[in-house]
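Of the protein chains in this complex, one is absent; all others appear in place.
Letters A and B mark the chains in the order given here, with residues in each chain numbered from 1 onward.
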Amino acid sequence: MTEMTRRLLLATATAVPFAGWVRIADAAAPKDTAVFAKQIDDIITLDPGECYELSGIEMCTNIYDRLLRYEAEDLNKLVGGVAESWTVAPDGKTFTFKIRPNLKFQSGAPVTAEDVEFSLQRVVLMDKTSAFLLTQLGWSKTTVKDLVKGSGDTLTLKIAADFAPSLVLNLMTSIVASVVEKKVALANETNGDLGNGWLKTHSASSGAFKLIAWKANESVSLEAYPGFRLGAPLLKRVVVRHVPEPASQRLLLEKADADYARDLTPDQIKPLASNPDIKVESFKAANTFYMGLNLGYEPLANPKVRQAMKMLVDYDGMVKSFLAGRFFVQQSFLPLGFFGAIEYVPFKLDVAKAKGLLAEAGYKDGFAVKMAAPNVSPWTEISQSVQQTMGQAGIKVSIEPMELKAVISQYRGRGHQIAMLSWGPDYFDPHTNADTFAHNDDNSDTAKSKPLAWRNKWFIPDITKEMLAAAKELDAKKRAEQYVVLQKKVTDEGPFILMFQNTNQIARRATTTGFNPGITEDLNFYRTIRKS
Amino acid sequence: MATAPVPGTARAWLLSPAPASRRQARFGRWYRAWLGFRRNPLAMSGLAIVALLVLMAVFAPLIVDPQSATLQVLQDRLQPASWQHPFGTDELGRDIFARVVFGSRITLTIVVMVGVIVVPVGLAIGLPAGYFGGVVDTVLMRITDIFLAFPRLVLALAFAAALGPGIENAVIAIALTAWPPYARLARAETLTCRRAEFIQAAELQGASHLRIIATQIVPLCLPSVIIRLTLDMAGIILTAAGLGFLGLGAQPPAPEWGAMVSSGRQVLLDQWWVATIPGLAIFIVSLGFNLLGDGLRDASDSRS
Partner (left out) sequence: MTSPTAQGAASAAPAWGLARSLANRTTRSLLSVALTFLGLTCVTFFIGRVIPIDPVLAIVGDKASAETYARVRAEIGLDLPIPVQYWRYLVKVVHGDFGNSVITSRPVLHDLLQVFPATLELALLALLIGVVAGVPMGVLAATHRGRWQDQVIRFLSLLGYSMPVFWLGLIGLLLFYARLGWVEGPGRLDVAFDDIVAPIIGMITIDSLLAGEYEVFWNAFWHLLLPASILGYLSLAYVARMTRSFMLAQLRQEYVLAALAKGLSPWRVVWVHALGNVWVQLVTVIALTFGSLLEGAVLTETVFAWPGLGLYMKNSLFNADLNAVLGATVLVGVVYIGLNMISDLIYPLVDPRARDQ
């Protein structure tokens, strides 16, 4: 303490150089570093066996290599990650992967089938949020050691559930198939946590980047790994900075303090168009924005009322004004870009027709209904627009703005009347969305899983059967057709007012290129970013 | 000084140096305080602002069309000031002027309701503490201290989050955090007059404690409590606006000023008026209450 005071006195006594008084106008981000301004306060862990938050998945995508991948070079082509090749047994239950030779972890140790075995097993054993991705294959804490086996350069997976092989392979491209270095994880194990505590804030990977630091609600710093399988990333460092306000993101970008701004609203984007130093690009994203109508609330149980309500949303008005560029109308539960997805837009604002339907249903004068919606943009704007248009047909919507997590809490407990939310797919296969929008064969309050159909008390044992059949259909063409039928049924009859699919609008410095995000966070690669 | 009062008028009665009754003396004191208050230009402008706020809230439907405060016209969003929209339009194409005018109702409601809750609660805790002393005092003041030890805004945030959205809940949340100073004030005032002769006289006459508190002590405490409340009004308005800013409080589409600032900050760089004007409204109104309270306190200080 005294030493410190002494040094402090010394430091102040030797007068601070006054050069700093003149602020260097553009202390731009360094040449070898890409800086993102992004909201990343959703990150609660960076352990790939636990992480399931959108920003966290994006980080892990760049830090860890996976068993299989869709790579930046071709986002639609399934290729090997650490696996060089793979075969599927004729019964569709046994999968054999050959691990690439000469792959090295950032520590210098070779990547082996044993590491992959460990990585997959630990997801199931730790039983965190994302474990369901693998346990749905029929793997459990007791069986996973027998069903997932690796030795030498060969990894064998056996599944104990009826799933199409393509679905299983797609699962092996998701975050739970990230490869962690077994030795390092176990060296940092405490109380048998398989290294979970340590891996939350450190990395043990063979991927393109190494995690330098994650400061919660502040930043994530990554450093390039020169020995990466596909060659060293083009920049040495990537810093993702948590900037909650879109307006601040824009300022940072304009002042060259950031290379990319990730969460700009259409109103921020528009004025940037005239700035020659900044480019705006759009990429399709895969989130579905919708309202859930709880059938437990009397008027909403009436199919005609639901039909009418679907005609009381000004879809076009919104995407043409305050949602311009950020959303487009998509009224199917599969986002465009997914296997089997159809462009399906049967509903548009039609107050007269809706009034007629309401009258037929016995609600000539409308009714009152509560709507829970997150208390931030764009939810506040969307909910108020919906409030106004529904009001035109006599439906008095009372908006209850809440924290996002409060809305979800209420929704999971089926305590809502209307809940306005979004849904993001878990992996790149239609089953991920179908399994939640079209799955409810146990409508009791104690049901084991809580898919969206269950949350809205939409009891659909038949549709659930069709959905499960589609999941294990081996013939791709037939499978696609089954999903078309399912999508139409859910949109037409279901308790969802499906509204929009989103677009990633990204603003960047004109001199920084190479970040082309894909439809999910699993496809957002940093290694291709370059600066000129 | 003012010219000598003409005998026989109300003014002369009020300013009489030898009041005939306690009532006349009290009114006289108040009148002199008012005269002092009136000479204070800052205080008078505060009074004017508050009066204006009340008028605006009462006559809001006459000033603007009630529909226009919530009517969305998406084609007309984010318009700058014009004859049609004196303060421009917001992100949903609503008239900001109309929203500010109708927002005054929300602000006033919050302020009045918080006052209505806080004063009785503060008195109910502070008076018995000061009057009875001993264990009652210790227990009540310990509770008060606990609430004083909380960061007020955070406590209000927590309550508002726990109670859910709505103005009533915001009022309760703010009131729950605002009462402790009143309890302390009431206790202090009670302590100063607890041993006064007229209280002891009343006790000797066999008046019940409740009666003494209600008839003798409450009237003595009220003036300082009311002044304190006026000074606090600004704080209450700012807290309410802060809650609105953080997304708690009023339900959309209610034109709560704090929420309006919050939604306007997204477009602050290009359409500065959307956030600036409701912010100015909050600022002016709380300034008005501060000026008024400050003047009142000055006037009451010179009275004693």
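Here is the rule we go by: a residue touches a chain if its C-beta (ideal position, glycine included) is under 8 Å from a C-beta of that chain, and two chains touch if they have at least 3 such contacts.
Just so we're clear, the structure is a prediction, and the values are computed from it rather than from any experiment.
Asker: Based on the whole complex, identify which of A:243, A:369 or A:486 touches the chain you can't see.
Answerer: A:243
Asker: Specify the residue from the set A:94, A:201 or A:511 that touches the hidden chain.
Answerer: A:201
Asker: Pick out which of B:190, B:286 or B:300 touches the chain that's been left out of the picture.
Answerer: With B:190, B:286 or B:300 as choices, the missing chain is touched by B:286.
Asker: Of the residues A:188, A:377, A:392 or A:409, which one touches the chain left out of the display?
Answerer: Checking the options A:188, A:377, A:392 or A:409, the one contacting the hidden chain is A:409.
Asker: Spell out the interface residues on subunit B facing the chain that's missing from view.
Answerer: 42, 142-143, 145-154, 157-159, 161-162, 164, 181, 184-185, 188, 191, 234, 238, 241-242, 245-246, 258, 261, 265, 268-269, 272, 275-276, 279, 282-284, 286-287, 289-291, 294
Asker: Touching the hidden chain in the full complex, which residues of subunit A are there? Just list them.
Answerer: 4, 7-8, 11-12, 16-17, 19-21, 23, 25, 27-30, 33, 35, 41, 44-45, 52-53, 127-132, 135, 200-201, 212-213, 215-219, 221, 239, 241-245, 248, 251-252, 255, 257-258, 402-403, 405-406, 408-410, 412-413, 426, 448-450
In the analysis below, only the chains that are shown with their structure count from here on.
Asker: Provide the residue numbers of subunit B that touch subunit A in the complex, in ascending order.
Answerer: So the residues of subunit B in touch with subunit A come to 70-72, 74-75, 77-78, 91-93, 161, 164-165, 247-248, 251-253, 263, 265-271.
Asker: Which stretch or stretches of subunit A touch subunit B in the complex?
Answerer: These residues of subunit A touch subunit B: 245-247, 250-251, 265, 267-268, 270-271, 314, 317-318, 320-322, 375-377, 380-381, 383-385, 387-388, 398-403, 406.
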